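Everything below concerns the one structure shown next.
Excluded from the complex is one protein chain; the other protein chains are retained at their positions.
The block that comes next holds subunit A.
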Amino acid sequence: MAGNKGRGRAAYTFNIEAVGFSRGDKLPDVVLKPPPLFPDTDYKPVPLKTGESEDYVLALKQELRETVKRMPYFVETPEEKQDIERYSKRYMKVYKEEWIPDWRRLPRELMPRKKCKKGAKSKKAEDAGKGPSLTNPVDVLKKIEELEKKGEGEKSDEENEEKEGGKEKSKEGDDDEEDDAAEQEEYDEEEQEEENDYINSYFEDGDDFGADSDDNMDEATY
């Protein structure tokens, strides 16, 4: 209504004086780029508080930061395998306490699946049937599948007994089986490819055992 563009002349719909420009003033330039990343500030920031308590809290904070790194809750990212395994790495592992959560308070699905039983079974079966060291991977896979079926048979019986969760749970269970089996297949293949005469079950005890035996080996070769 008031504020029609009168015959080609530009007129503003509001009182331009209210905004701060008088008639005929040059309007400020249109800004064509984003504001600078670090704009200059007219006013310096207020200095930080200093004092005994502030210093103490600061020290606490820094100590806390160091401490959390050493706690068992700090989950290290598993490093990718390096091409050359450094000897020194074995001796620089930081000692960390194991933390075992209270399983009564957590959902059951969070418990790590017991793979050791299955692993031992399948490994022993392979050792028994291992004449030449390079057995056919196909045979190995077949053996694993047989064992899997046996294992699955047992497990699926258990699951049918469970009343709740019916289909979904058994599906989850099956998926788990497959995951485990798949992982184990890969693991077993790697084992097979390692051409050595040592029976794998020897080194199940862990790194310490392996380290000791290496040392002995060095000295024994005269």
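Operating definition for what follows: a residue touches a chain if its C-beta (ideal position, glycine included) is under 8 Å from a C-beta of that chain, and two chains touch if they have at least 3 such contacts; residues count from 1.
Everything that follows uses one rule, which is that contacts and distances are computed from a predicted model.
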Worksheet item: According to its UniProt entry, is the unseen chain "DNA-directed RNA polymerase III subunit RPC3", "Orc1-like AAA ATPase domain-containing protein", "Protein YIPF" or "Sorting nexin 4"?
Response: "DNA-directed RNA polymerase III subunit RPC3"
Worksheet item: Contacts of subunit A with the missing chain: which residues?
Response: 1-3, 13-15, 18-20, 41-43, 45-46, 48-49, 53-54, 56-58, 60-62, 64-65, 67-68, 71, 73-77, 90-95, 97-98, 101-102, 104-112, 161-166, 168-169, 172, 175-176, 179, 207-208, 211
